[in-house]
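Please read through the structure below; I'll follow up with questions.
Every protein chain but one is kept in place in this view of the complex.
Order of writing sets the chain letters: A, B, C and D. Residues in each chain are counted from 1.
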Amino acid sequence: MSVRDLLSPFAAWKNLFRDPVTIIDPLNDRPGAPRYRGFHQNDMDKCIGCGTCETICQNGAIDMLPVDGIETKQGDSGLRPRIDYGRCCWCALCVDVCMTKSLTMSNAYTWVESDPDAFRFTPGVDKKHWDNAELGYHRPEEHQLMAKVRLPMGEMEPETRIESFAEIVNGYTIEQARLEADRCVSCGLCVATCPAHMSVPDYIAAVRDGDYERGLKLLYETNPFSGICGSVCTHKCETTCAARHDGDPIAIRWLKRHIMDQVTFEQCRDIVGGPRPATGKKVAIIGAGPAGLTAAFDLAKLGHSVTVYEAFDKPGGMTRWGIPEYRLPYARIDQDIDVIRSVGVDIRCNVRIGKDILLDELHNSYDAVLLALGLQLGRATRIPGSEHENVRKAVDLLRQATAFEDFGPPRQAVVIGGGNVAMDIARTIARLQKKEFGRVQVTLTALEDLAHFLADPDEVKEAGEEGVVILDSRGPRQVVIENGQVTGLKTWHVKAIFDEQGRFAPSYDETDEQMHAGSMVIEAIGQMTDVSILGDTLTEKLTWNRGRLQVDAGGRTSEPWLWASGDMVRGPDVVSAVADGHRVAQSIHEMIAETEQPK
Amino acid sequence: MKDELKIRVVKGPDGVEFEVEPLKDYYCEAAPTVMPAAYIKVVEDLFNWARSESIWILGFGTGCGAIEMRPLMTPRFDAYRFGVQWRPTPRQANLFVISGYLSTKTLKRAIRSYEQMQNPKYVIGLGSCTINGGMYWDSYNTIKRLDDYLPVDLYIAGCMPRPEALLAGFQDMKKLIRAGKAEGANLYAENFEWYKANQKRVIHDWDMPDYNW
Amino acid sequence: MTQNAPFFTPDRSQYPAKKADGTLDIDIASGKYLKLWQGPNHPGITGNMSVELTVCGDEVVEGKTHVGYLHRGFEKLMERRTFIQCFPIVCRICVPEPDFNEYCYAAAVEELAGIKSPERADWIRALILEMGRINSYMMYLGGQAGALGLGVIGQWTTYARDLMLDRFEELTGARIYHMFIMPGGVRDGLPEGFDKRMEETLREVESTLKDVYDVMFCNAVFKKRTVGVGYIDPALVDSYGITGPNARAAGVAKDVRKDQPYLIYSQLDFEPVLGQDSDIFTRADVRRRDVLVSVDLVRQILAKMPRTGPLMATVPNVLHWKIPRGETYIRGECSRGEYGYYLVTDGSGYPRRVNVRGPSYTHAVSLLERMIVNLNISDVASLMVSLHTYPPEIER
Amino acid sequence: MPFDWMKIPYSLLTLFIVVNYGFFLNALIQKMGARAGRRYGIPIWQNYVDMIKNYGLRSSITHGAMFYLGPVFRLSGGVGLLLFVPTIYGSYMFSNLSFAGDLILALYFIFFGTLGMALGAGESGHPHAAIGVSRGLAQVSTAELPFALAVFAVALQYQTLSVTEIVAAQQGGFLQWTLFTNPLAVAAAMLGFLGSMMRPPFDVVIAPQEIPIGPPTEYHSAYLALMQTNRAIFPIAKIVIYMNLFFGGASDWPTFFFKVFLIYLWSAFVGVVFPRFRVEQSIRWFLIWAVPLGILSIILV
Partner (left out) sequence: MRELHTKLKSLFPVGDLTEQRSNLGFVTVPQEHLRAVLVHLRDREGFTHLVLLTAVDWLEAGQFQLTYLLSNRTAGKDLGVRVMLARDGATMQSIHDVWPTAATYQRELREMFGIDFPGSPRLHEEFILEGWNDIPPYRRDFDTLKYAQENYSERPGRVTHDPAAHMKQKLNSGGN
């Protein structure tokens, strides 16, 4: 102890002559830091109500609630997060995980209330004083809690694949599939978009866990054509995927395919479980396409006796006859159909209605009849010269190609149309040309500009890689015929496809005319149903709507014994057809159950 | 119940044996009653003004939020300027700041401290935990809603609320007091049975007197 | 007892007498003893805990630490939260220095999941940990002086801590619970102009420390109250699991930053602060000097850290992150000693078991209960503060 | 000597002035302490508000008769002390009820309040209060000892026990103050003064970190308000004695205010920058440093 120890403490008094360091007005002078994690904001324009914030919240602070004025639509659940500040801990995991970056945090932090129930609010909907705060925590660009980029699908090089009709894509390996499945946030926005309402998040979870058995089970709950869909589904689900807003959507189709790749036919058969006890009821189905077979599958599983009549020699409908092998190998179609057969569905091929058997006979001997005819006829452009024999319909050519019929592939071909069928035929022709002539000379003209092609972007890209010349915004004017031979197609530039009212009425720039050389012009602008098998009497009796058979929600026509489903009432799409098949089967089953009840 | 809290016979220094009941405070056995405001309005207004300008906080840091009290007592925020001071004993405190979650063990002490405070007394609940359980919503050892056990006048959102938010809370508290709306103590007295029932439901080891203030 | 003890202090080590079975011979009913509860509602207690004192006159004859007032069951709650969901909750285990929880948890998860956090993130982690250490020590200095009635120190140090909290706020986006160190890395880099403001804050910390030295450490009364009181025998260090400044003040150079360098500490230049005899004064002084070391470390880190590069390693989708079976223990040197996380995983998306080893666990319970005997009641608060304990890390 | 009834309203006036000055001074010193801590501190009128608030609390509980009487004793100790020493030297109005032997009475009053408090707090039944009381009585006794010795030294020096006469003896320039005529006694008394002001290093009695807050632990509402009032009177009254005995008294109010302020400040000046002693340390400290000074001062006189 020294004198210093006695005196030195008095140094504290020097502060008497210094200004205090107190903040004079702490309530107003202290905005939160630019990164401050204060109260939540939510950009209503961006939010899609995916509920990922709710999933990650470890406090159970977030509820997803419907909000007045926000409609549920594809890709937007219409729900918005309501946050309970009686739970929140401001960890900002919800902000970090937000798929659209709509959820952010302001730098406001003062909220005092007497009523404890007031601390629940829907940011962006309930007006708060910090709604317009600009500072606050936003997820930094490089801060990622999950991968943004989709795992690339391995596929053959264009040079190789053009050589044959072998399948292009390899499918994911287990490792790849797990990584891709890992990106899914299981929000389920896709489920409503999928026509068949496949339980996408669940089977993706099965992939993640490597539990293919469970995945397969989930697939077969909603879709007996999973093998086919895994390859060629239009995957509308991916357009509503939450991951799409900041990164690539999950490759839902490829993951489905991955499950099917990992399982054997026996597994599929065992999962489906074989024939069921018979109910004694009989249903006839015309057309062994996806819609008809799905309905057959469902009804057979309910114990009804189902007979499917197919005009061609193999079942599968448009999946077989319309889709080229390099996209969908036939073995995959066969496997799916064999599984359907395993529940007791009787498929009779080469039976053409109206020729081999009459519709009336079916009406008399079955409890219900389902029309699932598909779209077998190609639409015509009706431009000058299109009656020429070398102006062909894409569907016809594809069918011939599938049947290995030689239709005389042209040295140079022009395809009209910008849909998937146009791509299919262009690429099929390209392969045939390569095989026969060693070089590809296919020109594809479409009304739409490249950004609005109806075809899958991947298809367009791959067609281009394979040497198909793709010309967008070209309206066909005339098939040029010289000396009785087709020599090409004249097109005009398209200014607009739709008029101001939004009706289909293309307008052309006539000054911009081009000639596309080719010895064959192929129309791929749409398909329609061959309804001639119905017969005049029935056609007369049925109610029609703009050329289509009118059906109720269950697919029942105005005739109580007759149902219709699939592409003929829905439009071309495998998974829609499957969905329709389910609906119709349900309707038919209900009818059967109703008639049984009185007993 | 702990041994030392049981009724026992003690021998005094003069050799006389007598019975001691440790849980019993021999002078404070009255149940809380509703205390009316002063009859003359002007007097009550004056008192309310004084109460609002002289808030004595019980220095009982029940949870995390207590750490933000330190800045309030010190130069940066200096709540003393606003008539807010801290008292170490519940008898002299008017405001009980429940700083976050309460484990049942602390709840017991908090209730006892609250009951030892004098009417009028106020409670501020700090942060999510007092409102609806906060991040301990699934914990087996913390209460979820403070207002089941004590009458709460104000809640301040945050986890934890910053000192500035606390100051804002004190300002709102002052407004409530001045308006004569902070009658938590009377509310507690009115619904005493209900509060006690709630408290006893979660405090399994009830070794304290029902009345003690 | 130390040689500094006043010469007329009688040897009280045999008092109170023990019964044959080793328990203390204390008969409350005799009226000779008084039960005194220090806490939980008591300004002289470090946080929400309590010590049950049995006193005879002014002398404590038995002390029992009671904890559990802050028990939330973290270790249980974490068992039902996914790995990412555990991240916001762990920091709540220790209020004044929460970042060690975040770091130890993140490092444990990373090790078991086979992830390596990017180098830049490691530097930022170290920066945050050192900033937190300064904060914790500043709080302690105020508490130590305050426990003896020297309130003015607490005013200054809390102000310096407030400034540091401002730096925390601009860096991490929060004042107390920063939730910045995530499994995989850190949330963000340094904000614009951070170095300059940090330097100003460090200067303020240094000048505060200078004042604290003048008023607290060169203070006759403070010395009288602390020198020779609450002495820790170096022989106790291992048997009682004493770590951190409590051990270093006893001359045992326990410092995880040196013993098993983690993060980037091997690239920094510093020496652990040591003391001679671990009485209250030495422990306070060791901590004061440790702040200066931390101030220097913060400067070194800011000078040496890389300014570009990734901040987060690629982690699996956090929503369904599964970690294979394993167990590990990660430790760090926090301001109170060795802080550690023992993490066991079982291949699921949830931790199988998490055990948090807070240094206060041994300091505040077994050590305190031993040291408190034969102490004057007046010194209890001071002793408790000088062990620098935070109850939430005892009971979690 | 016939009793001068006019002294009663005049003393009440003194009391009024002193109470207000006491409140003001308490707040001022608190604010200065806050400034040392680099902040502003309480508003200057805060103590008034606190007092009104405490009087205005609706409920209060009692632990028995002595519990009631404790604050009353304490207040009467303060008031009594004030009333029996002359506040302003040479003023009829403000000489209060001082009489020939008032110094002895004053010493008694200083102790009276403490005793009352001790009894009241003891009855509150709170262990902290009990410990505080035992500490307080022990410490106050030793702290009063040097003061008492200094008073005796002064009394011997001036050969009187009347405060008024002691003040009178110090008139005529500040060199006549006891401070300069008997510095040892003053030193002893001022050290004792530190001990009686309940500030560090001698505030172990009410140490919040140990026995929050000692004797008044259980006091609340109106009891506490009474004690607050006393806290405004008692220190001033005590200081008045010190001022009269050692610093030449005050012959007008400004001098009074100034001297009281300075003497008050002395305790705060030391108190803010030192921690507190343990009770046996402080007793020892008084016995070693202050008491010998006091004895020495008597011997020298």
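In this text, a residue touches a chain if its C-beta (ideal position, glycine included) is under 8 Å from a C-beta of that chain, and two chains touch if they have at least 3 such contacts.
Here the structure is a predicted model, which means the values were calculated and not measured.
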_Chain not shown, its touching partners among those shown_ = A, B, C
_I'm checking contacts with the chain that's been left out. Which of A:G78, A:P275 or A:G535 qualifies?_
A:G78
*Just name the one of B:K108, B:K121 or B:K174 that touches the chain not displayed here.*
B:K108
_Identified contact with the non-displayed chain, of A:P140, A:G188 or A:P506_ = A:G188
*With the missing chain put back, which residues of chain B would touch it? List them for me.*
104-105, 108, 131-133, 137-145, 148, 201-206
*Against the chain that's been left off, what residues of chain C make contact? List them.*
67-68, 71, 73, 75-77, 79-80, 111, 238-241, 243, 254, 259-260, 326-329, 331, 338, 340, 342, 344, 352-353, 355, 357, 361-362, 365-367, 370, 395
*Spell out, residue by residue, where the missing chain touches chain A.*
49-51, 54, 62-66, 72-74, 77-79, 84, 86, 116-117, 120, 187-189, 191-192, 195, 197, 201, 553-554, 583
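Note that only the chains that are shown with their structure count from here on.
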*asked:* Strictly by the touch rule at the top, which chains does chain A share as contacts with chain C?
replied: B, D
_Central chain (distance from its CA mean to the mean of all protein CA atoms)_ = C
*asked:* Count the C-beta contact pairs for A-D and for B-C, then tell me which is higher.
replied: B-C
*Report back the single chain whose CA centre is most distant from the CA centre of chain C.*
A
_I'd like the Å distance between the centres of chain B and chain C, where a centre is the mean of that chain's Cα atoms._
29
*Please report how many Å separate the Cα centroid of chain A from that of chain B, as a whole number.*
60
*With chain centres defined as C-alpha means, what is the inter-centre distance between chain B and chain D in Å?*
34
*Among the residues of chain C, which are close enough to touch at least two other chains?*
35, 42-43, 88-89, 152, 155-156, 159, 177, 215, 219-220, 224
*Where in chain D do residues touch two or more other chains at once?*
34, 36-40, 208, 212, 272-274
_Could you list, by residue number, the parts of chain A that touch chain B in their complex?_
20-23, 26-27, 30, 39, 58-61, 84-90, 109-114, 116, 119
*Can you name the residues of chain D that touch chain C in the complex?*
33, 36-39, 127-128, 131, 200-201, 203-204, 207-212, 272-281
*Spell out the residues on chain D that touch chain B in their complex, using ranges where they run on.*
34, 37-43, 46, 49-50, 52-53, 56-64, 125, 208, 212-213, 216-221, 224
